[in-house]
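The other protein chains are all here in position, but one chain of the complex has been omitted.
Chain nomenclature is as follows: A, B and C, assigned in order of appearance, with residue numbering initiated at 1 for each chain independently.
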Amino acid sequence: MKKLADLVIKLGNVDRRWIFIIIAIVVMYPLFKPLGLPIRPSESSQEVFNTIDALPQGSKVLLSCEYGPSTKPEIHPMAIGVLRHLFEKGHQVYVTCLWPDGQFMAREALEQVAENEYNLTYGEDYVLLGFRPGNEAVIKGIVSDIRKMYTIDSRAIPIADIPMMNGITNISDFDFLFSASAGYPGTVEWVQLAADPTGIPMSTGVTSIQVNEVMPYVDAGQIKGILAGMPGAAEYEKLIGKPGIGTSGMDAQSIAHVVIVLFIIFGNIAYYLERQRSKKTF
Amino acid sequence: MFSAEIVGAWIAVFLTLAIFSYLYRDNPFYKIAEHIFVGVSAGYWASMYFWTQIQPNLFGRLWPALHEGLSLGFLGKLWYAIYNFFNLIYPPAFPDGGVATGHGMQLTYIIPLILGIMMLLSVFSKFSWFARWGICYVVGMAAGLRAYGFLNSNVIGQVKGSVIPLVGDVSTGAIINGIILLIGTISGLLYFYFSKEHKGWFGTVGKIGIYFLMISFGASFGFAVMGRISLLIGRFTDLKSFGGAAYHHASLWILAAMVILLGIWSFFNKEEKATKGVPIK
Amino acid sequence: MNDKKFWFTFGIILIAFIIYWLLGHPFFIVERVTMLYAILLAAAMLIFYINKAKRGEKIYLRAIPGLKAFEEAVGRATEMGKPVLYVPGIQDMDQVETVAGVIILGHVAKMTARYETALNVPVARSIVMKAGRESVREAYIVEGRPDLFHEDMVHYLTDDQFAYAAGVNGIMMREKPAAVFYQGKFYAESLILAETGNSIGAIQIAGTASPAQIPFFVTACDYTLIGEEFFAASAYLSEDPQLIGAVKGMDILKVMIIAIIALSIFLRVFNDLGWINFDILKYLTIQ
Partner (left out) sequence: MFWKRQIPIAIVALVGTLTLFGWFVDQPDIKSFVDDDATQWYDILASFAIFLGALNLLKLQMQKIIKRKKGWQYSIFAIGGFIFAFTVGFLMRGAYTVNINSAGETPQVVAQVVAGEIGGTIQASEVLLGLIEEDAPLMLEKVHFTGKSVNKVANQLKESGADAKIIPASWGAHLTTNGSFFNWMFFKVFTPLSATMFALLAFLVASAAYRAFRIRNFEATLLLGSGIIIMLGRVPIGSKISSWFVLYVIVLLLGVIVNSWKRNRILTFSTVGIGIILVTIAGIYMGWPIDRPAFAYLPKLQDWIYLVPNIAGARAIMIGIGLGVFATSIRYILGIEKSYIGE
């Protein structure tokens, strides 16, 4: 027994680089050998799906991309999933970005979904308005007069020459707002400055870290559903029946979580034993 | 053979692994990558902000493109003379004949231009207070926007969310959950009540409040772990694709080279190792 | 009630608004009037209590458990003959949390001066370094030990987040401080710092308002000042009437919010039952 306790305590103080190696292996293995664990949509993801699914055909949807390469693994699959769903239903999509990086991410997603998968026409079915600096002030500008904020789109085409911008002057001309957000400015600002003051229905997809900051809005009905982190993206992929990057990451995610939980438990056992021992010696 | 795509992949792999090498210990590769990051991101941000805001929305309003046949008065000519000077220095942002971004001329935008230039001048320590005016404009506006937004969405909106339905078409389960939610919110708020001693019943309420807060922090904790793992998965997916034959197995080659170089470096920097990196108990 | 200036201003604004309203309130977005009341009421409450504190009226603030631990931690460092490490976050002075962190630093410096214990404060911004030095110097003078103060106590490491974290880790590994304080604005480096502090067996006391970092501090540190507690702590320690008054004003606002929630629930029940014809939810939705 004592030897076992010794071993546990010793392992509890192992060089942390061993732990790094374990995590690297655990995350890498399922990427090469997928396990195919089943995905169950959670309530809040289901709500996002239902809200988008219930939009009348030909709705005008504002999709805002507020994420960059650092959070791409979490948000990008959501943006792609939502775009697929929107285009499948024949809605018009207007993309804005509050983060400079968001413009690159949005372009990549549109290229993949709108151009390659659905063969849609730029300017008629979708438009990338692009990035404007100014954080919440940009939202305020879009809410009151989008044409002052955007006179040209991301391809430097004047707004007047874009057919689908006809009749769009401010946020009340859109039917739905989706914010794919990884932080500030993002979902919180859209709720405060657009959804709450104008009443436009809104859903969001956020990084895991942000979920708790945003959940009270969802509960109070200020946001209709939420996609939470990579698992949220995987659930959405499941709901629209098109598995993608989110789904393929779920195996690695699952195993890594189990390993970290085991780490916490083992670490605490070691801590407990050690404390018992130091109590005895003093 | 050496297309931009493949060279890019090798660079991307090198930078990725250089940052990961921090896990072994702080080393020159990490420091190089980190400093490149600092420099590149500054240049990147400056370019993005200039081409998406300053050029189209500021210069586009101060010197909009002149339509043909439009005649300028003397002052107008003088005004565009300034522009022509800029045109001489940096034609990409100041093309001949004005900036064509669909704006009309709005001379009030001289104010942000002046405030902006004052901001830039503040790099010289003598003028360091110059930045204050611009910063104050930003602070004031943010304060006005936030005071409204936060009071409306975070306070009144949440008050509304707490007003749970107790009668009518609601299930018992929903009512119980609603009441738990209400108790949690109120006790959580009272935990942050500072001008009364937390004793007796008030102390109990505060205790309940902190328990709810802790459960909530626990959820944040779970989500934080989840997010960080997701990002790692994303990175490994990229490395995996760069390890493919299409990129001449960039990941593998660079990994091997870096391990060898780090090994050599560690060998010559042993002394430092004794004080850093090794966990001490 | 004896704040004449406050009531005078309040009265003038009220009368002006009533006159404006009776004139037919031109150019006013009527749907948002609830919000206007809310803003005026909340602002008035804050100003009232700030004025009250400024006039020197005593405002009671409860003791915060984490703050008591400060003294214990410094005491233990003294017993063990080891230094105290203080980390004021990685952000600049424009963050409210950094300001609070520097205020608390002054308090800790007083204790180290009293106990004659070494204090080490690595910082990530040069302005924070200046502010921190002033605050520590003043503390040592107040305690009558200017001889123990030297400028290098507060020293600049680097601006970069991870490089700073690595630097602080290095200090912890070499010096093995017995007490470590993290008070300020933290991001992802929180867990790197807290883990290292944990592995050297130091007493760790954290304070921050970033919700995403609090869990890492709670699990890895001995005491954590959570969110508003952290701000209240700085008000409490600085004894600045403006800060104390604001804390009190916000307390009162919280009670009012709870009262409004309770009242609204009753009104909603009555409305749902059909006893009254007044839908409170309409007034809580502001567009």
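The rule is simple: a residue touches a chain if its C-beta (ideal position, glycine included) is under 8 Å from a C-beta of that chain, and two chains touch if they have at least 3 such contacts.
Computed from a predicted structure; not experimentally measured.
Displayed chains that the missing chain touches over the full complex: A, B, C (touch as defined at the top).
Residues of chain A in contact with the chain left out of this view: 12-14, 16, 19-20, 22-24, 27, 37-40, 42-43, 68-73, 101, 103-104, 107, 111, 130, 132-135, 137-138, 140-141, 143-145, 148-149, 152, 154-156, 197, 212-213, 215-216, 219, 228-229, 231, 234, 250-251, 253-261, 263-264, 266-268, 271. Residues of chain C in contact with the chain left out of this view: 26-29, 32-33, 35-36, 39, 42-43, 46-47, 50, 93-94, 96, 99, 127, 159, 162, 188, 191-192, 194-195, 198-199, 209, 211, 215-216, 218-220, 222, 227-228, 231, 242, 246, 249-250, 253-254, 257. Mapped onto chain B, the interface with the missing chain covers residues 4, 8-9, 11-13, 15-16, 19-20, 22-23, 31-58, 92-93, 95, 106, 108-109, 111-113, 115-117, 119-120, 122-123, 129, 131-148, 150-151, 153-155, 158, 161-162, 177, 180-189, 191-192, 209-219, 221-226, 228-229, 231-232, 234-235, 238, 279.
As a convention for this text, only the chains that are shown with their structure count from here on.
Ranked by how close its C-alpha mean sits to the mean of all protein C-alpha atoms, the top chain is B. With respect to chain B, maximal separation of chain centres occurs for C (centres as means of Cα atoms).
In whole angstrom, the spacing between the mean C-alpha positions of chain A and chain B is 15. Averaged C-alpha coordinates give centres for chain B and chain C that are 23 Å from one another. Touching of two or more other chains is recorded for residues 13, 196-197, 209, 212 of chain A. Counting partner chains per residue, chain C shows two or more touched chains at residues 199, 211-212, 286. Those residues of chain B that touch chain A in the shared complex are 23-24, 44-45, 48-49, 52-53, 56-57, 60, 101-103, 141-142, 145-146, 149-150, 152-154, 157-158, 160-162, 181, 216, 219-220, 223-227, 229-237, 240, 278-279, 281. On the side of chain A, the complex with chain C involves touching residues 13, 196-199, 209, 212-213. The part of chain C that touches chain A in the complex is made up of residues 199, 211-212, 286-287.
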